[in-house]
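For this view, one protein chain was removed and the others were kept in their places.
Letters A and B name the chains as they come in the text, with residue numbers starting at 1 for each one.
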Amino acid sequence: MRSLTLDRASFWYPAAESPALRGVSLDVAQGEVVALVGALGAGASTLLLVAADLAPRVTGGRLAGSVARHDRSGIVLPTPWTQSSGMAFTVWDEIAFGPANLGWPAHEIARQVDRALEQLQLAALKSRDPATLSGGELQRVIIAAILAMDPGLVLFDEPAAELDAETAGLLWRLIRLLASEGKAVLLATSALDAVPDVADRVVWLEDGAIRAVGTPDLLADVAACDAGLGTSVATVWRAGGLPAPYPLTVTHAVQRWQ
Amino acid sequence: MIPALCLEGVSFSYGTVPALENLSLSIAPGERVALLGRNGAGKSTVVRLVAGLQRPDQGTVWVGDWDTRGCVPEQLAWRVATVFQHADQQLFARTVRDDVSFGPRALGVGEREVERRTDRALEDLDLTVHAGHHPYDLPPALRKLAALAGALALEPALLVLDEPTIGLDRALRARVTRALLDRSAGSVALLVITHDLTFAAETLERGLVLDCGSLACDESLAGLLGDAKRLEPLGLAPPPVAALSAALDLPGRPVRAADVATALARVARGKPAP
Partner (left out) sequence: MSRLHPFTLLAIAGALPALAWILAAPVGGGWTATVALALTLTPGASPRVTSTGSSPGWRPGLVVLRTAVLTVAPFWLFLLLLHDVPTTIAIGLRITTMVASFVWLVATLEPARLVEAMVAAGWSASVAYLLAATLSAVPLLKARAQRIVEAQRCRGLSPRGGIGARLRALRALALPLVLSALHEVDERALALETRGLVPGIRRTPLAPPPDPAVERAVRWVLLLACLFALVRRFVVPGFS
């Protein structure tokens, strides 16, 4: 069942001459993880804002084409410090902020918050003041805060930017878990090496339009490597003058090497 | 030779919360050091102590032959340039060039020298084309580079960078690598906090790993980065290229992409046809 459908969606920011999105058609099914990759400014963040119904409703600007959503969406922005409420004294309160706004009963809020704390391994920080958290800790808290609102469509914009390797691994595993629970996940990331383990499908955005769609194997294509969007393994394999098809991950490379 | 940076038995707590525990380390001029570890291991605290924003509770922090206890941050700016996370929030001048030249001018260096340093910093990061733009007209990634240029323009003996590559794509990260390698060739010491081990492999040579406020590991990155068994308990994972090098048992176990590519080519040529 489709959670999000974009049909030839184009979007112009207010007072912008050229569109940030050009004729994007995409659907994301429940239980699927789709990764958006592309150069900086290719339109991934804009696509997420459109999917979250924040553009043009809150950002202003003009949308052409259609967007259909079948679930409530939650979005994790790339700047977690702007997304914090600024008026919670503990991490628990910060995570409960969203569910409380949705008017849920107190016991349901407690259930969702405790579940989110556990999913992001934040139990130890639950009484801390969010203002004292490090960037990585705050990013985890915001992710928990959005998940606590139990969205059917989860949108992530560079969620691992500030996280260390261990926590990033936790996040990628959590994303797979969300998909297995039936949620639809759309994820913009520049952590290309993590994509093969996380995503079911990859969408390559260039200048606001879709250049290619496929499985994560896309990131080992000659074209992707040319554009600087190949995985580290594929890129170095190619740089070593070895023939295509390039291996996507270390495991694939070891197999090819035999 | 006096080390560019030396910590002797440094301990520090934020109130009752301990952050660093009897930490000792030394960085020679021109050395390129990665400061690694989990979030909360104490890396940012080290940066604050080196910049003179905080004094150690115990032990001494030496920047060159200056004890930070006797210095204020604006004095230490003569020797160490620090770029914090979210440095793009410190930009304020009307043009990128004005902002980059703010540092050397604040130090009181002559106008011609200010220009020379500014030009060099902008060139090193390929920002000359944006020199006349307003910082906030640039996308966030380029603003980060502008902040880094401001630190380079101080031409310090020690550069301390806190997560310089967050938000940058591969091309911009390569720019940063080039600029830093160039400076280090001129005897500038580098201390870089990063969780991007791929960037660390390309740019830095030695790894200091902090764990719960103490030094868990101090050795060359070439040996450390391919060793998953050592890295995992410290909350780190080998970057893909280093992992590939170890998995294929390439001669010399290189960790930098160019070296791995060369090794792959060499070994592949020597391999029998399938």
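We take it that contacts are C-beta pairs under 8 Å (C-beta built on N, C-alpha and C of every residue); 3 or more make two chains touch, one makes a residue touch a chain.
These numbers come from a predicted model, not from an experiment.
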Hidden partner chain, touching residue among B:G64, B:G103 or B:P164: B:G103
Which of B:L23, B:L36, B:L76 or B:A263 contacts the chain that the document leaves out: B:L76
Residue of A:A52, A:A234 or A:V250 in touch with the missing chain, whole complex considered: A:A52
Option touching the unshown chain, where B:P3, B:G37, B:P56 or B:G150 are the choices: B:G150
On subunit A, residues whose C-beta touches the chain left out of the figure: 49, 52, 54, 58-59, 74-75, 77, 79, 82-89, 93, 96-106, 109, 129, 131-132, 145-146, 149
Residues of subunit B in contact with the chain not shown: 14-15, 17, 51-54, 72-74, 76-78, 81-82, 84, 86-87, 89-92, 102-104, 106-107, 136, 150-151, 154
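As a convention for this text, only the chains that are shown with their structure count from here on.
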Euclidean distance of C-alpha centroids - subunit A vs subunit B, Å: 28
Residues of subunit A that touch subunit B when the two form their complex: 39-41, 78, 134-137, 158, 161-167, 169, 190, 193, 228, 231-233, 235-237, 239-242, 249-250, 253-254, 257
Interfacial residue positions of subunit B with respect to subunit A in the complex: 37-40, 44, 85, 139, 141, 163, 166-167, 169-172, 195, 197-198, 235-237, 239-241, 243-244, 247-248, 257-258, 260-265, 268
